[in-house]
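Removed from the display is one protein chain of the complex; every other protein chain stays in position.
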Amino acid sequence: MKNIQEVSRVTIRFAGDSGDGIQLTGNQFTRTTAIALNDLSTLPDYPAEIRAPAGTLYGVSGFQIQFSSQNIHTPGDEVDVLVAMNPAALQSGLKSLKKNGIIIINGDAFTERNLRMANFSENPLENGFLAGYQVYPVDITRLSRDALEKIELTHKEKDRCKNFFALGMVYWLYNRSMDATVEWIERKFSRQPIWAEANVLALKAGRNYAEATELFATSYRVPEAKIEPGIYRQITGNEALTFGLIAAAAKARRNIFYGSYPITPASDVLQYMASYKHFGIKTLQAEDEIAAIGAAIGASFAGDIGVTATSGPGLALKSEFLGLAVMTELPLVVMDIQRSGPSTGMPTKTEQADLLQGLFGRSGEAPIPAIAASSPADCFYAAYEAVRVAIRFMVPVLVFSDAYLANGAEPWKIPDTEGLPEIEIEFAKAGEDYAPYLRDPQTLARRWALPGTPGLEHRLGGLEKQDVTGNVSYDPDNHEKMVRLRAEKVQRVGEFVEEPEIYGDSRGEVLVVSWGSTYGTVLTAVEQLRKEGKSASFYHLRWVNPLPKKLETYIRRFRRVIVPEVNLGQLRRIIRSTYLVDAVGFNRMKGQPISVSELKQAIEALLEEKNNGR
Amino acid sequence: MKNIQEVSRVTIRFAGDSGDGIQLTGNQFTRTTAIALNDLSTLPDYPAEIRAPAGTLYGVSGFQIQFSSQNIHTPGDEVDVLVAMNPAALQSGLKSLKKNGIIIINGDAFTERNLRMANFSENPLENGFLAGYQVYPVDITRLSRDALEKIELTHKEKDRCKNFFALGMVYWLYNRSMDATVEWIERKFSRQPIWAEANVLALKAGRNYAEATELFATSYRVPEAKIEPGIYRQITGNEALTFGLIAAAAKARRNIFYGSYPITPASDVLQYMASYKHFGIKTLQAEDEIAAIGAAIGASFAGDIGVTATSGPGLALKSEFLGLAVMTELPLVVMDIQRSGPSTGMPTKTEQADLLQGLFGRSGEAPIPAIAASSPADCFYAAYEAVRVAIRFMVPVLVFSDAYLANGAEPWKIPDTEGLPEIEIEFAKAGEDYAPYLRDPQTLARRWALPGTPGLEHRLGGLEKQDVTGNVSYDPDNHEKMVRLRAEKVQRVGEFVEEPEIYGDSRGEVLVVSWGSTYGTVLTAVEQLRKEGKSASFYHLRWVNPLPKKLETYIRRFRRVIVPEVNLGQLRRIIRSTYLVDAVGFNRMKGQPISVSELKQAIEALLEEKNNGR
Amino acid sequence: MADNIPVTTKSPKEDFASDQDVRWCPGCGDYAILAQMKKVLPEIGVPREKVVFISGIGCASRFPYYINSYGFHTIHGRAPAVATGIKLANPELSVWIITGDGDSLSIGGNHLIHLCRRNLDVNVILFNNQIYGLTKGQYSPTSPLGKVTKTTPYGSIDRPFNPISLVLSAGATFVARTIDRDTKHMAEIFKRAAAHKGCSFVEVYQNCNIFNDGAYRLLTEPETKFDQVLYLEDGKPLIYGKEKNRGLRFNGFETEALEMNESAENKDLPVHRENSENEAYAQWLSRIGDVPGLPVPVGVFRAVQRPTYEQLSEQQLAGAIQKKGPGDLKQLFISGDTWKVE
Partner (left out) sequence: MADNIPVTTKSPKEDFASDQDVRWCPGCGDYAILAQMKKVLPEIGVPREKVVFISGIGCASRFPYYINSYGFHTIHGRAPAVATGIKLANPELSVWIITGDGDSLSIGGNHLIHLCRRNLDVNVILFNNQIYGLTKGQYSPTSPLGKVTKTTPYGSIDRPFNPISLVLSAGATFVARTIDRDTKHMAEIFKRAAAHKGCSFVEVYQNCNIFNDGAYRLLTEPETKFDQVLYLEDGKPLIYGKEKNRGLRFNGFETEALEMNESAENKDLPVHRENSENEAYAQWLSRIGDVPGLPVPVGVFRAVQRPTYEQLSEQQLAGAIQKKGPGDLKQLFISGDTWKVE
């Protein structure tokens, strides 16, 4: 007697205390959704505190997932279903809940104390506050305890299973199989069978409860999406960076030296890298960000692929060494997982405001090529390509990611390792007549000569180098030449890497230009507008330095250009200065990704200008 | 029987080994010239090494002075008279010598060894190499020894006087009185009368030699310039910065806390500041640049005026703390005496390539107002104004200078201390209801509350601040608001400070826009062009952030805009992006100031475009 | 001799609790330290408005928010720099630096040792939990060799610093250690640190129950602590054990551990001298805790008097004024060679 409705796109947000197992719940739902062949996108949202006190607003842990029978690119602006394990989760989740959206509530958690901590003066379940939503208060705590009656665990322990009860209900609501989660639980707790049993029981109890009580009048089905065949896995941005580096090292047949200093949200990468020592990866948790990049540069000098990663404040500390890397023309990869600034800012929140720091935050003329990842999985390709370019051009390369990509996950089609582009290194050879600053005429790269090789002894350093010989030189003309050579070399990277393609028509009314993690949002907005017949196209940068040649061509073919960014207009500044086009910005600085609907409005406003006589 | 010719403008270059007393000679000539009421501009040019071996090319120490009966603004592109105390000085000085220019040579120094070290395969005095110049080889060493025959000094000691012999000759050549120098020598060596006597003897001997031997067929006179009445002194850029800070502190009736770490070419400032403790100046030679700015921020928190200075690589290290200063909105002055980069670069040479680092080299959106000094003496006013703005707006302020200004000197008309603008501080008062981030509606400045004041206890930090209260806040809307407030505050500085005036007509063909130490060169070029009837005007920025409102007005009124810089186009980038004007650059990266004649050519090329149909 | 403890004017009932929610994990050792600090502050005789807490970044470094005084939560590792500026700007302030083992010994190691050598009159309280708490569990420069953490899945290969030894060699004039769980001792040490004129360094063994729980269990559990902890007392022998029946002495520079049947108090053992002229003594003490089988000393390792940095700085200022007169702007401008144009 199930009333099943088909929908094409749903956003669910699980929220509760950080002790409530929200992330785990979200991940299980994600996996099941992926296996059910929906396209999906997720956004975890941790509290800033390590262990925030239970019940507080700032302690709410959230996990949002959008899934669909169509391709989707964001975790969703508006939430269809909010699972609120306590009042604080409800309070903070309501903002983004759709009108008439579903709220599943753990009624047991609505105690006076919790209500107070969540800034509710009265119980919102009782005073009509939630009118306009479909509210389902369930005594989840009590019901899961009941379900585990026979299990020999304390009350407190049993309460740790209640997230599975909630998950069971949601599975019912979306007609999901529980198999994958049951299998996962059994694997995960294979050594603690009592926990395996308890969690599975809670899961099933939740589903049964929904079914038996006919809790929801309707359940939903999201049909399968068209998904490219292949083997998939969930991958976060930080995992993908790690994999990208490892893959590049394997292809280049060199070791990676990864020097880093922990900083949110980049620390994971060091943690992951440290666990892959069997790939020949050397990790150094340095005493600070300066030492981390210094060691990476040293390692590159000695023949490893030197890599370091950090976030904004750490990138600031690396500036001086980045200048040395520019001068010594060694391959190096520096990854900036941006977070909300300035200064310590909001360290767990996302932002894109390090672009200009990355491009210009060094003394003197010290240009560096920079690539930006556009999605969690794309971090893999960005890191891989960064290594390729660093080696091919003998330059430091910047990789931009951000907190949103770092922690967010998406399904990743596992690539064929053979299909990855080759990375070849031609070291200078023993006995050859080595001139450290002699350049490849095409790439302008100098050659890498490894300490240990007889006859190639040479000395690098931060003083200006004489062209070809690399000796110290104060010659005015030489300096001018070298400054321009270094700049030209970075430009040449543009000839080596592939330029992105435009999405949509290649001429028209409004061109949206963006970079980095806004990709999914912008794509969604433009997709929707185009479906509505609007003349909007989208060009997403991959390398933010150098800019692709095509960009200018496209810019000239549109009446208006808009640059959405999670900053005050950093790429926009570059585009304006480079192409002298009156690009407008769409800028939001809220520590969050920008929203599709707001962006759509901004683009629509530009589209309508014409009618208003611009 | 003196044949005196009147000229309006002369450039002399003294050059020799760093042991030859070149700087001293130059300074004496400068003083004498100033007293003779010529306008003048000087450029010392030290070797990079502490004590470069005698005779080497890289060990040449030079001092260039241009003086004139008109106003002049640069030490001159082309040299009229080269005084070469050895072959290396000749070799390196020839490049900039005018056709048919005068060369006074110490023939004694043209030994085989010295010739070899100077890369002469033959003696240029003998092989016609110097044809096309007026060459005066004089055995300066021997002649001065002869002059000091009676003095009880060793040969080696006597040789230290030979620079005065050379100076004596030049004094004759330009009809200068020796009084000021004689008086200076006697004062300087009042405790070592033998040295006083020796130097005076050498000086007079040089002059007498020129006179007696009728060495030069002609001597020259440069008539008095129209110079504003007042008391003058020579001042270098670094001295002027020091004076500016001290003056501002005196006016504000607060102590200066000056934290710094030695780095060329900023070290002088720390050295000067340390000698002015009786002005209530506290100096800290910190363990590094990071600690230096950190201590300055701490001092500002506690009520001193925190100041730090450095050069490019040091500014990179200060980036992270600059972000904290932006977030905590404390008054702070950070001076960047730019040098040639990237990395260690050419540390004794000048450059303007830290502009973008200064404006953007921090994580997150962290705008900072920035002022640039335009001449050595102007450093005084730049530093003074920086303190005023820092206090008035509760912001860190950047002051740009560079090696050229730092070491260069010019006559400075000593200002009336009463005439300096007032600097008032209104601290929060004990007992008031203090909200750390409540703002003045006009300046948007928050109020300064000093530790030690009862009732104003509050806590600052780098985490995002809640508007008004200053509590830590992760609220998305608050963050957006604060980011924009901080940006707006910097813009408001533009309403407080005076905007520079345009030089020349306020509409026309070519507008030259520049910043910093290129001032004198650009002014000279535009002056000359205008004399030739060309339509060129000049707008020199004082604050490079925020930009003056007038700039846009002017930019729109000229057919072309050109931005000369000693970098690859950093201000140009900002101007292009802000005004969408196709500003072209004139960029030279030689570790030297740009030359008037080259710049003139570039402007002329723009002026001629029209005829060529653009 | 120990420093005098001039607990003079108690600030009458001042409350140092701030209005901010304390956001440490439940059970964190930081709470105990905060509680003792709030207890001690009213007793040191400095009014609230003259107290400044300065910190870097880390769990520990959130401390200033929780004390109702002036405070500055700066950036990672750099609190000593900021504190130096504050103290030089206003030597009358009572300045406290709160830092973690990562903050002060990893990224901030240099500032810490320079602070010590300059002997600025500030108090450094280092919360040593042998882990990076705030960034969720990476090893720190005090984590023991072999420690498995998030960034050392195969165990740490970095030998740890001995913070006491390090600051001693850097010239700290007051060096002490205490334990979060021993609140009375902690309070005593904080008071001593506050009273000391010069740079006071206090290492607090602090439990991070989330990422490094039990790092100091042996030193805090009743079954083990008496044999594991040696309380240093000026002028008293180095004895420990529940029955005070264990003692230490040195033979040359080597350490001898003695065990007796009765209290060792009146035995002929060398006595602890906080102000021993030769630093090597405190250095010796500092290394004892590293030796398996020997107890960990807590208390004051060293306390000597040296002129403070801000005193010397103020003296130079005063001296310069005395010598040259208070700075006069007009005179400054016309100093050196000038000339007049009419």
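Note that the chains are named A, B and C in the order they appear, and that numbering of residues resets to 1 at the start of each chain.
Here is the rule we use: a residue touches a chain if its C-beta (ideal position, glycine included) is under 8 Å from a C-beta of that chain, and two chains touch if they have at least 3 such contacts.
Here the structure is a predicted model, which means the values were calculated and not measured.
Across A:K99, A:K156 or A:R459, the residue that sits in touch with the chain not pictured is A:R459. In the complete complex, the hidden chain is touched by one of A:L324, A:V389 or A:L405, namely A:L324. Note on the undisplayed chain: of the listed residues C:Q283, C:Q305 or C:T338, the one touching it is C:Q283. Only one of the listed residues, A:L43, A:V269 or A:A299, touches the absent chain: A:A299. For chain C, the residues touching the chain absent from view are 106-110, 113-114, 117-119, 141, 154-155, 157-162, 165-166, 168-171, 250, 252-255, 270, 276-281, 283-284, 287, 306, 309, 312-313, 316, 319-320. Listed for chain A, the residues touching the missing chain in the whole complex are 31, 34-35, 37, 184, 227-234, 243, 246-247, 250, 255, 257, 259, 276-280, 282, 284, 286-288, 290-304, 306, 320-321, 323-324, 328, 414-415, 417, 450-463, 471-472.
Residues touching the missing chain, restricted to chain B, are 49-53, 56, 58, 261-264, 267, 270-271, 274-275, 277, 283, 285, 287-289, 313, 343-344 (touch as defined at the top).
The rule we apply is simple: only the chains that are shown with their structure count from here on.
If you average the Cα atoms of chain B and of chain C, the two centres end up 45 Å apart. Chain A and chain B, compared by their mean Cα positions, are separated by 46 Å.
Looking at chain C, residues 57, 73, 75 sit in touch with two or more other chains.
In chain B, 320, 323-324, 328, 461-463 are the positions where the chain touches two or more neighbouring chains simultaneously.
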